[in-house]
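A single structure is presented below for examination.
With one protein chain withheld, the remaining protein chains of the complex are depicted in position.
== chain A ==
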């Protein structure tokens, strides 16, 4: 599992990208999806995920709707146009950030 700091700094980028691709997800589902995609190394703690989701809704990057599923109310999140734009620019920023880190930390691709 990666450190809290690394996850904290990238959570927003990851969540926006996920919703950009999948369209509509609920909280638990995001958790699962990210855990599966990362082989369990990137864990969205609920304590970080929900404050972020509510913030993104407030900032107009996501919208929500509630549906009854299996007798329970389920809150789904969808991405807005502004959210899509943010997802793209965050992803692009991260790409160049990675290149910069590669230089700063002198990371060579591992040869196997």
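The definition used in the following text is that contacts are C-beta pairs under 8 Å (C-beta built on N, C-alpha and C of every residue); 3 or more make two chains touch, one makes a residue touch a chain; residues count from 1.
We adopt the following convention: contacts and distances are computed from a predicted model.
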The complex's invisible chain, by UniProt name, from "ATP-binding cassette domain-containing protein", "M23 family metallopeptidase", "Succinate dehydrogenase/fumarate reductase iron-sulfur subunit" or "ABC transporter permease protein": "M23 family metallopeptidase"
For chain A, the residues touching the chain missing from this view: 4-6, 8-10, 12, 26-29, 32, 45-48, 50-52, 54-55, 58-59, 61, 66, 69-75, 82, 85-86, 89-90, 93, 96-97, 99-101, 103-104
